Structure formats: structure tokens, C-alpha cells
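One structure follows; several queries about it will come next.
Only one protein chain is missing from this complex, and each of the others stays in its spot.
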């Protein structure tokens, strides 16, 4: 079964970010979304540790380790950046000032529940800003492979892993489809053209609501 | 009966302010305390509207009306001043960071209750920062005439006017005496030398606890 | 991204009847006189916006700014800590006549409620006002042996603010103690409207010296030589 690469999923998510939007991208895979802003649009990126409007990583050897993002990677500033302390940073998050937060996930449920911080009681638990980010942003989206490495659905009826947030996710960009969460249901918006709805349903852990307007999920080769 | 002038009351209160203390002086009469800092000591004055380390009023005609205190009087800055917003300003107040707050009062009760914001339901009520200032400062003192203009005690058993704060006052500098509030009692510390304890008790609305160490309340002519 | 608008009328677009407005300033320091007067102009020309709830530390002074809004009959309620001033008659007359409502809030609680509104904190506990008439009817709770009052966030449909310098992305600095409530209000309003003495390109404000990050700002209008409320009052100005 063909599926999108991570870069293609990130590209698709980037197409929905409006010019001038304030955006927080989760650590890791979601950071890739920044690379695919459509021409003519410029989002303003927020990082939990107190920067608005940071830019790309500096060249190796040019890092300033007092200028990092939430993933502790060195970044640069764009014109019009601002520094602030952690309480102000999370006032932005919790207070509903971000337009979009894009996160990775272990599981996302049809009721909007998200599980992306813990795979269970083993090891050292760590949550960071994930539980804050899922509250407040006007749109909370996840980007994810549609299934786990061993083929189990990541889009499920109810999460089995410890929750990050309750009823918080509004859109899922997966390797196979774009799915909105509305009124406790997965609503299919786009799917890969080569895949039938039945095939997609077979790898999805909860029922897909299919409306008349399912589009093709088309991305460039990346 | 001789009594201290307002300036003498303010002078006496000023003697208890340590060098380097962070101090908020209420609007009006308490502002006078700043004039009487003992030589070699310098307090840092806080004003609710967002300045630490402001100084005296500028000469007339030199006012900058963006540089005012809580009473909307023009002030100046001392070296080492800082500006901050109102939430940070009241974090200093409520968070216990001020060493001393000195306020005026209508009534103060032996249990430490303070009434200094409202004389009753008539007219337009206004509270400002008074209810905040009585909480948080390490010492909350009042400066006051010992009795009202018509001779009634201002130091009372229980306040009759609307409260500013409950059990918040720790010391009273009056026109006749210095009195601490400890364990719900007025404890006499100093009194004017020409006045007997009975005379003082007669103009005080609650019992004075008199210990062995009552000093003379001595101030310069002012 | 460019948040600047060409004039005051464009800056105040969308402010309508019945809204709650936060207005920056403490006394005259930080009062956005030009934005306020533009709103009065619109009210006089069109009859809107009226029935406004205003949130400010005070309730107007003299016959300009908030006092002129009250005089014009635009304001149905004030939320403030100190509805007195050197010349409080606009508010006082309407209040004593029962024509304007008052929610009196201790100054630090007012600041913290606005801060909470911007920070997504629906309620918090404060020692301020415990045991007083201003805590009447509010929930209380004991923490570590001391009693506290539960207070709710304050939010607004719009905020009118005065900044010193803005960049076109809405990053702001303020002049001296004119800062006061404005950074809090910027975050607590749905529509944050700023008049700035100077508007510069992004990058011309040091990122470490930004007081209000642009994320909190909706529109910026340049007002190059703004009036100072206290200075106007001292010369007896009236806006009619």
C-alpha cells in the first residue's frame, strides 16, 4: 500500500497554515512542517522556551546555545522576534493566542483525545509542554503515520495509552488521509487517490464518516 | 492635650524603616514618611502603577505625566529604578516582597483589622490598591491621629466601618503613641512623655496591654 | 504581515454596541486619548457604539477620554478600582443618578484578573479582599492555614492601548509608567487596538526589549504626537 512520506505529511499540514498565523510545532517530526510553508506565506513560530518568530537552524559551528527551541536545537531569529519568560510563553499557549499547534502522536481517538506523551509505566516519564499545547491553540492538529510500525491503527475509538489531553484534536494529517474530528467522529476530508474508502476504513480504528466531499490527498514528491 | 503633628508621626514611622527596605507608602499622608529617612539609610519606594525606586517630585513645570505614582503625582527616578506592568507590581505586593507598607486609616482594631477605604454606603466607593497592600508586606503599619476630629477613638475593639483587611496591621504610629498589635491585643510600646497611661487609655477604644518596656515617644520639632 | 491600519477610524472598526472594552492607562499615563476620541466621534455620527462596559483602573477625569465617553452616554458600566480623580464629575453624576453601573475591584485583583484572562486561567485565589464587603458572595478557601478569595478572569471584546513604539508585526514598547495595565489588556482582549507614537519595521525593536509581543496585537495605528490626558486636564480641555 503506498503512503505519504513524513515530508509529504508535513507538506500537506503546511498548506493549511495561513499567512501570518502564530504556530507551535511539536518537537521532532512536526518541526519539519516549517520547511514547507507555501510561497508568499509566512507563519510566526512560537517555542515554549520563550521566543516568537524564530527561524531556521544556524550553520554548524555558528550555534548560540542561548538561542534554542523547545527541542534544545539551536535556532536563529527573524526580524520582529521577541523574547519572553516561561509564564508569558504559556500564557500565549493556554490563553488561546496560537492559531495552530501541530503535534506528533501515538494515538488519536475519534472523540479528539490525544495520547502522545507516554507509552506506559516503564522508564522515565516526561511530558514537557505537550499537555499545555493541546489546550488553547485555535486548531490542534496531529501529523502521523496512519498505522503503527507493526500495522495497528493509530486512529482509534478510544485511546489505550495515557492521555495528553481530552477532546483537543481537531484535524489529523496521516500518511493516508486528512481527517477532521467533529462532534466525536472522524470525518474524512481527503484520502490517497489509489486507495478505496474500504481499504482506508480497514486500517482505521474507528468509523470514518464519509461525506460527499472527500477530496484526493495530493502532495508533491518529497 | 499635646500631640504629634502629622510630620512628627511620619518622622517616627520613618525611623523604623531599615536601610535598603522595599517600602510602599499609601496615597496622601503616608507619602510624607519618605521625607524623614534617617541619614545613611535609603529605602526603595514601590508604587502600584509600576515603578521601583522612584524619588521626589520634580520642580513645577518639569513634570513628566507618564512618570507618576499611585496618587497620580509626578515623580522622578533614582538610579537603579525599574518599570514593570501592573500584574508584576501586585505580584510584589501580594507575594510578600515588600518589607513595609505604611497606610492611613479611619479605624484600626486590636485584632489587626483595618478600615481605611470606605466611610459607608454614601457617595462613590473607591478602593484602589489598599486591599492588596494590606496583604503581603512583611510589616503593615498605619499612621494616624489617635482620635477622630470629633474626638472619638480611631484605635478600636472592632472596626465599625467596612474593612480593608482582616488581621493585617502589625504596628500603629499615632499622634500619641506607638502601639504593636500582637495576638489580638494593642501592646503599648511608646507614648508621649507628658501623658499618663490612663489618659492614653481614655482616648483608646480597646484595652492597652502595658508591658514593663514602655518608652517615651520622642520626635524633633517638625 | 502588517498590522498597521491607515487611520483611527480603521483602527476602531468593529467595536459595537454592548461590547466590553479594556482601556489602557493609569490616570493619564498610557491613556489612548486619540483612540477614545475616535470612538466618541463615531458614536456622535452614528449612535454606535453605546451600552459599553469599560475596564480601566479609574472612571475618567475631567471632560476628555473616558470621562467624555461617559458624558456622551456611551457607557453603561465601569469595572475599575478607583472611580475618583481630580475631576470625577462625569462618572459621579451618572453613578449617583443610577445611570451607570460600577463593579469595584481591588487594583491588584483587577490586574490579576486581566492577566488571568489573557493567560487562560479561569479562576485563582488571592488573599486580597478576604473578609471585606468586596468579597461578598465569592467562594473562599483555605490554603496552608490562610483564607483566600476565588476570583475569575476578565476578558474583553476589544482593548484600546497606547504604546510608545510598535513594529508592523505588533511588537510594542511603552513609555515609562505608561506601561501599567496595557501589556495585560493586550493579551485579554479578542481585538487589541494600539496607537503608537512611532511605527518601525520588524527588527528595529531589540527582541529582548519587546514588552508586548505582537501575538497579542491585532491592529496598530500611528499617532505621532499623542495627547497626554493629564496635560490636557491641567489646561481644562473638554472633548465634545
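General observations
Chains here go by letter, A, B and C, matching the order in which they are written, and residues are numbered from 1 within each.
In this section, contacts are C-beta pairs under 8 Å (C-beta built on N, C-alpha and C of every residue); 3 or more make two chains touch, one makes a residue touch a chain.
Remember, it's a predicted structure, so these values are computed and weren't measured experimentally.
Note on the chain not shown: across the whole complex it touches A, B, C. Between the chain not shown and the residues B:84, B:117 or B:173, the one that touches is B:84. From the options A:21, A:130, A:169 or A:217, the residue with contact to the unseen chain in the full assembly is A:130. Annotation: of C:13, C:101, C:141 or C:201, C:141 touches the absent chain (contact as defined above).
Checked against the full complex, the candidates B:94, B:171 or B:189 give a single residue touching the omitted chain, namely B:94.
Seen across the whole complex, the unshown chain contacts subunit B at 19-20, 22, 42, 44, 46, 51-53, 77-84, 87-88, 90-98, 135-136. Taking the complete complex into account, residues 112, 116, 119-127, 141, 143-144, 146, 148, 152, 173-174, 176, 207-209, 211 of subunit C touch the chain not shown.
Mapped onto subunit A, the interface with the missing chain covers residues 47-51, 64-68, 72, 83-87, 89-90, 93-94, 113, 118, 123-132, 135-136, 162-166.
Note that in this section only the chains that are shown with their structure count from here on.
Taking the mean of the C-alpha atoms as each chain's centre, subunit A and subunit C sit 36 Å apart. We define each chain's centre as the mean of its Cα atoms; on that basis subunit A and subunit B are separated by 56 Å.
If each chain is reduced to the centroid of its CA atoms, subunit B and subunit C end up 30 Å from each other.
Those residues of subunit C in touch with two or more other chains are numbered 115.
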